[in-house]
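All protein chains but one are shown in place.
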Amino acid sequence: MSEFVRNQWYVAAYGREIGRQLFSRTVCGESILFWRTEAGEVAAMSDRCVHRRFPLSQEPSHLVGDTVVCGYHGFTYDRGGACVAVPGQARIPRTARLTSYPVTELDGFVWVFIGDPAHAATTRVPRAPWLDMPGWTAVSGMEPLAARYSLLVDNLLDLSHETYLHGGYIGTPEVAETPIVTRVDEDAGIVYVSRRMADAACPPFYAKSTGITGRITRWQDIEFTPPCLYLLHSRIAPVGVLPNADGTDPGAFHVEVVYALTPETERSTHDFWAVARDFALEDQGVSDFLAENNRTVVLQDVAALNVLEQVIATEPDGYQELSINIDTGGLAARRMIAKLR
Amino acid sequence: MSEFVRNQWYVAAYGREIGRQLFSRTVCGESILFWRTEAGEVAAMSDRCVHRRFPLSQEPSHLVGDTVVCGYHGFTYDRGGACVAVPGQARIPRTARLTSYPVTELDGFVWVFIGDPAHAATTRVPRAPWLDMPGWTAVSGMEPLAARYSLLVDNLLDLSHETYLHGGYIGTPEVAETPIVTRVDEDAGIVYVSRRMADAACPPFYAKSTGITGRITRWQDIEFTPPCLYLLHSRIAPVGVLPNADGTDPGAFHVEVVYALTPETERSTHDFWAVARDFALEDQGVSDFLAENNRTVVLQDVAALNVLEQVIATEPDGYQELSINIDTGGLAARRMIAKLR
Partner (left out) sequence: MSEFVRNQWYVAAYGREIGRQLFSRTVCGESILFWRTEAGEVAAMSDRCVHRRFPLSQEPSHLVGDTVVCGYHGFTYDRGGACVAVPGQARIPRTARLTSYPVTELDGFVWVFIGDPAHAATTRVPRAPWLDMPGWTAVSGMEPLAARYSLLVDNLLDLSHETYLHGGYIGTPEVAETPIVTRVDEDAGIVYVSRRMADAACPPFYAKSTGITGRITRWQDIEFTPPCLYLLHSRIAPVGVLPNADGTDPGAFHVEVVYALTPETERSTHDFWAVARDFALEDQGVSDFLAENNRTVVLQDVAALNVLEQVIATEPDGYQELSINIDTGGLAARRMIAKLR
C-alpha cells in the first residue's frame, strides 16, 4: 500500500452517484461505503462490518433511517460509523466502530480524505468551479481504468499523444510539433504545462462544438495539483484573435477539461472526466456531442493504458524508459508525487 | 497444505455420484479418483498417473473391468492402485503404484480418509443416520463454495445470521434475539450450540412443510464434530407443545439438517447439505419444496462467503475481527480444529 499518497483529498464520486442506496468505492486500496443521510449529507465509512468483515454495501445490507444494517448478522451503524446494535445482546462492545472518513462536496464532486483525519481540515481541496457555475455548462463521466495511477499522470501531462492516439478527435499535427513550457510551483504544489499553437488545424472536437470552420489559435494550459486534480484550460479562437489587454476574451471559446485521477488499487484507477464550456450553454446537441466525443477519447486512453499495465506486468525488473522534452511535465509531476509520498 | 486437518475422515461424495464412470474430487488439496468396482465397492486412489501425471479421470482414460487405463500412454492400475500394465515392456517397475485411500460408505455418504492410512481404522466416522433410515425422508445436494472452509464453519456455528441473510426463508427476528448456550465435549470432540425459542414466528421453510399456521416453539440444537460433520437437530411445534417426560415427542415435527464441510483447496470447499424429516414422508411436494428452499438458503450463504473470501484476499495482514456472544460456538470450533491440526 506504500505506493499511495496519503493525507490527501481524492475524488470518490460525483454527488449524483450517492443517494439512499448503499454505494461502495475503493480509494487508495480502502473500500469505502458512501450514502446520503435523510438530511442529504454524505456519510463515508469503512465498507467492512467489524464483526465478520461482510461488505456493508452488499445485499441484503440496507439503510434504516440514518443507520446501516449489515446483511449478514445485523450489526447496525450510525452515520459516524459507531455501532448502535448487535444481535443477541444489549451491550455493544466499545471497539465496535467503523473507520469514518472526512468527506466534502465541492463542484459536483464528493471528495474523501485518505490518511490521518486530523490533517483533513488543514489540507487544501483543489477546485474545479466551472463544473457547477453560472455561465458554464458541463458534461462528465467516469471510466474505470485497469492500470496504475502513474500511467494516467504520464498520459495527461504529455498531450503530444493527442496527435497519434486521438487523431481525428482532438489531435492534429501541431500538438505534437509544438514545444511545451513547463513550470513547477513547489509552494502551491502545482505543475503547469503550456502549449500555445498560433496557427493550427481545428480538430473535430472543437470545430463541431464551436462552429469555427478555419484554422485556429489553440492554447492548452495544464494545471495539475497532485495527486488528484488535473485541469486543462483550453482556449480556441480564429487565428490571430487574442485576449484583450484587460484580460477579457470575448473572441475566444473557452473549454475547461477536468480530470480527477483517483487510485483504486495499486493497479487500477478511477478516471473521472468532465468538459465545461462558456458557449452554446443551452445547446443539448453540443452537450451530447462533447460528452460522446470526450468519452471516446478517454476510452482510447483507457485501452492504451490497460495495455501498458499488461506490458509492465510481464517485463523484467529494472526496465528503462527513455524520456525527451515532451516528458518534462510528466517527470515534474512524478517528482512532486514522490515528494508528497 | 498445513491448513488442512489431516488423519481425519471427510465426505468426498454422495454414494449416488460414484459409479462406473471415473469420478474425480479434490479433498484437502489431494486429487482423488473414485470409481465403483464391478462388485459395487468404491475404490479411491490418486488421480495422477505415476508416469507423466495425466489425470486418470480425464478422457480418454477409462475403466476396463476392475482396472483403470490411463488415456495418455495406457498405464493400467488395479483397484488397489497397483500398476498392472505399461506400454512397450513386460516388466512393471516396483514403484509404479498410485496412492490408495481408505473409503467407507455410510448414511449415503462416501467418506475418504486423508492422512496416514494406518490411523483410518481407529478414527471415528461420525454418523448422520437420518439420511438413510426408515421413518425419515431426506433431500440433499452439494454446492461448490469458492471460499475457505473456516468461513463455512463460522457461518454454520452462528445461526443468528438466519434473521438477516436468510430472512423470508428460515430466519425470523427471534433467531438473532435469542441467546445461545454453548457446550464443548473435548473427549468426544464435539461442539454443541443450542438456541431454544419458546414463542417465535414460523418461517416459510417450516410453515409450508409442516402446515403449522401460528407461532411456534423452535429448538435449534447444533452438534458439530470437526472437521467435517455438522448436524442441526431442529424441533418445531405449536407454542407450548413440549416433549413427554419419557422422551417421546409426538406433538412436534423434527428436521435433521446435515452439512458435511469438506475442504477442497485452501480457498474452496465442498458444501454438502441434506434435510431429513420425520413427517410427510411420502409427500413429494414437501420434498421438492424443502430441497428447493434449502438450496436457495445454501446459495445465499455461498454468495456471502464467496464475497468474504474476496475481501480476505485484498485485506492487509493482521486484520482483526470483533467477536461477541453469538460467536461462542464458532470460536470453540476454531479452537477444536486448531487442536486437531
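Per-chain residue numbering starts at 1, and chain names A and B are given in the order in which the chains are listed.
Here, contacts are C-beta pairs under 8 Å (C-beta built on N, C-alpha and C of every residue); 3 or more make two chains touch, one makes a residue touch a chain.
Just so we're clear, the structure is a prediction, and the values are computed from it rather than from any experiment.
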Contacting the left-out chain in the complete assembly, out of B:Ala12, B:Ala44, B:Ala96 or B:Val307: B:Ala96
Listed residues A:Pro129, A:Pro179, A:Pro204 or A:Gly285, member touching the removed chain: A:Pro179
Touching residues on chain A - with respect to the absent chain: 154, 158, 160-161, 163-165, 167, 176-180, 304, 307-308, 311-312, 314-316, 319, 321-326
Absent chain, residues of chain B that touch it: 1, 29, 31, 48, 50-55, 58, 60, 69-74, 86-89, 93, 95-96, 265
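FYI, only the chains that are shown with their structure count from here on.
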Between chain B and chain A, distance of the C-alpha-averaged centres to the nearest whole Å: 48
